[in-house]
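All protein chains but one are shown at their positions in the complex.
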Amino acid sequence: MNAADVDDDTRLLHHYIDKCSNWGRWGDDDQLGALNLVGPEEVRCAAGLVRKGKPISLTFPYDQRGPQPGGFRSNPQLFTTTTGLDHITGTQDPLPGGFGPARGFGFSDDVLLMPTQSGTQWDALSHIFWEGRMWNGRSARHVTTGGAAVNGIENYTGRIVMRGVLVDVPAHRRVDSLQPGEPITRDEVEDILGAHDLIVRPGDALLVRTGFMAARRGRWGDYAGGPSPGLSLHMAPWLHEQDIAAVATDTWGIEVRPNEIGYFQPLHIVSLVHSGIAFGEMFDLDVLAADCAEDGVYEFMFIASPLPVTGGSGAPVSALAIK
Amino acid sequence: MNAADVDDDTRLLHHYIDKCSNWGRWGDDDQLGALNLVGPEEVRCAAGLVRKGKPISLTFPYDQRGPQPGGFRSNPQLFTTTTGLDHITGTQDPLPGGFGPARGFGFSDDVLLMPTQSGTQWDALSHIFWEGRMWNGRSARHVTTGGAAVNGIENYTGRIVMRGVLVDVPAHRRVDSLQPGEPITRDEVEDILGAHDLIVRPGDALLVRTGFMAARRGRWGDYAGGPSPGLSLHMAPWLHEQDIAAVATDTWGIEVRPNEIGYFQPLHIVSLVHSGIAFGEMFDLDVLAADCAEDGVYEFMFIASPLPVTGGSGAPVSALAIK
Amino acid sequence: MNAADVDDDTRLLHHYIDKCSNWGRWGDDDQLGALNLVGPEEVRCAAGLVRKGKPISLTFPYDQRGPQPGGFRSNPQLFTTTTGLDHITGTQDPLPGGFGPARGFGFSDDVLLMPTQSGTQWDALSHIFWEGRMWNGRSARHVTTGGAAVNGIENYTGRIVMRGVLVDVPAHRRVDSLQPGEPITRDEVEDILGAHDLIVRPGDALLVRTGFMAARRGRWGDYAGGPSPGLSLHMAPWLHEQDIAAVATDTWGIEVRPNEIGYFQPLHIVSLVHSGIAFGEMFDLDVLAADCAEDGVYEFMFIASPLPVTGGSGAPVSALAIK
Partner (left out) sequence: MNAADVDDDTRLLHHYIDKCSNWGRWGDDDQLGALNLVGPEEVRCAAGLVRKGKPISLTFPYDQRGPQPGGFRSNPQLFTTTTGLDHITGTQDPLPGGFGPARGFGFSDDVLLMPTQSGTQWDALSHIFWEGRMWNGRSARHVTTGGAAVNGIENYTGRIVMRGVLVDVPAHRRVDSLQPGEPITRDEVEDILGAHDLIVRPGDALLVRTGFMAARRGRWGDYAGGPSPGLSLHMAPWLHEQDIAAVATDTWGIEVRPNEIGYFQPLHIVSLVHSGIAFGEMFDLDVLAADCAEDGVYEFMFIASPLPVTGGSGAPVSALAIK
């Protein structure tokens, strides 16, 4: 890119940052960000959306068949430390763990190894830095080999319970999946919401389906880390104005890739670092989308409390929509 | 113990197994067990218990300060693969993962290593074997180094949403904590429920607090794997009669230790393997108990969907009570 | 393959097994195999081959740039638990590990995660089974989730010090590398040895270079686990007759792939399981080959004692040729 472009990109990014920043809004010590917008009324309201009594899982399996290419991030791996075969062949008596003879009793046990960002997960507010700082202006120096001393993912635990709204973009476009590089704009989101007579409310979780997980499931290719459909950077002001608390998509990185300006993941810079919105990635929205298409109801109780991994840059989550 | 005792123990155990077995009740292929008792009506009912709009986390932190002694099971460990220090000192440009120069952008990333049974967790129906078989009569041979081919923890994902009822035993006894070796009986549970005008219903989750986590928090000693208060084996028939779907306690192993008969973890053998009841361990019930004591309400929406760790003998969970 | 072929293959395999078996030769309890052939005289002789005083490493780096495709086996990964950045930014005072203020002192620390068979390594005699048995007729049931109770890699520690002889096949053929599927025969090995006026002696280590590591280094493709040049199955009787103690190659699996008969890795079945010969894989022989080509000396002191990983199916090793 040439110098003039760089200048335009930089100006735009700074403009969005200025416009969308929530730093200080909930106090200088806040580590929760836009989840502050979810209070008792929002939780009660969410519970009121449970009509059919049907929980739908939004998390895809944590195992070796996931999308990660290995190297910097690999797929979840389960190491078994004792098995049913140990039991039936009598090699588990006495039991592992220091227990005595088992007399008919046996057990299996295992150890899970996974990058916190390898599958369905929330980014912590400590996951992304902009010029040395993270959410609420805290220095990136608080994130060391000991993990995040502030803004870690454990702050989200117990706090992600609210109304969720599904925006199914490929259904609206009548395609199976958006293509890599295709952005999703504010106008399109508003059109889709309008088509279902929905408006978003402060504290909502916005679940945006691109169809890209469905398109790549089991043949992942460069799904994780590669070109991808996703939210446009230019949605940042709208997300901020609407006081959206959380956004989740069925892609690896929420926003469209390649990025629309000469910065890496600029929507993360604006909306996660500065607006403090919770970002959920690789949510499996396909079963939910089918259910919504069937009953025409695109709002639900959304519960997606991440594991309290102390100091984590993110954490896996068993996310549910309950309709 | 002498031969006569062994015979009595064996007879009793087989009696309980015969009396409490649900094998085949939901079909020969069932991998869900007593969670079958939770249907749409139970989910709607649970949502109806959300009155204050207050989610309470029941999961304690996954980190090195947990109760595990190391060896067969150690505490969760977070390995950082890139940090805020890498970012602010300029060693993160270009970014890890194959991305180009960052221009102000930085990030942290990490990898989680944890035994699935090291903290707050559900046992899978593949976790416990009795004489070569697990829930629904399936052979233990299905649990190999590749994990559980049947009855794995992923079957529970999306299914643990129901009414929860807290039974706070130390509050009823007016002690801080039950002591290791002290059993909790059916009569005491019924007394406590009665004192709050509660009855349990089919498909409920029963959360039983012993106070033992509060007593040991941060000075764990042999909390994990050692002597412990817990449910009496003799509660098994009552759990079965009441069609309880799930039981969770604030101890490492649900049942009282040392065990009451000459078998290892006999309540697991009867109620998990044969009744198919979901067993939740090391749930942190202290904040919930304080809230219940304050408002006098001991029932709530209980949401505790474990991570879908394919083939896992268990999985960590961000468990919530929502009042 | 048709039934007649199967019969021929089976007959041939059994013929080689009968001919080459050393089971019982060093006692029923032996866990060392052909390394029994290395005694004090062989060690002294090896030391006598140190003429230039030049150690040459035969191990390639253990890191993420290795040949493993991920999944069942991934490349070695180093997790840093504290770094120089922690030190210089003052976040390491007090020190990790429970130590007090450091006053100028700092340190780095890390954790290594690696499949034992991911890089330069020895197979243990517990690594390969044939019809339920491993070296010396021991049952495969001794290898459980607790590791190998017999025949583990720790038996090799301290025992692999002997004369090494390099057989540089591509140099002899005047090619850069043998191609996948190309076998190396006894006649060719004898020709190459003869060209250097060498004979092999009981207790020797035979290092056979195919050039395939050089051809694939850094562009590994399916180097690990894929088609490969390597030793012909039909070398098994010669290896046994010559009382070779150890064989190592610059390929992932010693023998030619695809295999020459309708059995998986038949040379492992004959020479490792039955002759008890130590198998070394992914040895980096390129620098050694260049040195041998320069001075014309193809024998040397060979020292390749694996890490004593208790019960390991193999272990990494810092292997040296000293000339």
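For clarity, chains are labelled A, B and C in written order, and residue numbers in each chain start from 1.
In this section, contacts are C-beta pairs under 8 Å (C-beta built on N, C-alpha and C of every residue); 3 or more make two chains touch, one makes a residue touch a chain.
Everything quoted here is computed from the prediction, not taken from an experiment.
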Chains in view that touch the one left out, judged over the entire complex: A, B, C
Option from C:Val43, C:Leu198 or C:Ala214 whose C-beta touches the chain left out: C:Val43
Full-complex contact with the absent chain, from C:Arg103, C:Arg174 or C:Arg219: C:Arg103
Touching the absent chain when the full complex is considered, from C:Ser21, C:Asn36, C:Thr185 or C:Ser318: C:Ser318
Of C:Gly181, C:Pro202, C:Pro237 or C:Pro308, the residue in touch with the unshown chain: C:Pro308
Among C:Thr83, C:Asn136, C:Ser177 or C:Ser232, residue touching the chain not depicted: C:Thr83
Residue numbers in chain A that touch the chain omitted from display: 79-81, 83, 85-86, 88-89, 91, 111, 145
Interface with the undisplayed chain - residues on chain B: 64, 69-72, 74-75, 80-83, 85-86, 89, 91, 96, 113, 141, 144-146
Residue ranges of chain C at the interface with the undisplayed chain: 39-44, 46-48, 50-57, 59-63, 65, 71-73, 76, 78, 80-81, 83-85, 87-88, 95-100, 102-117, 126-132, 134, 139-148, 154, 157-159, 161, 225, 262-265, 268-269, 301, 303, 305-318, 320, 322
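Rule of thumb we're sticking to: only the chains that are shown with their structure count from here on.
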Chain A-chain C separation of Cα centroids, rounded to whole Å: 44
Chain centre separation in whole Å, for chain B relative to chain A (CA means): 25
Contacts with two or more other chains, residues of chain C listed in rising order: 80-81, 83, 85-86, 89, 91, 145
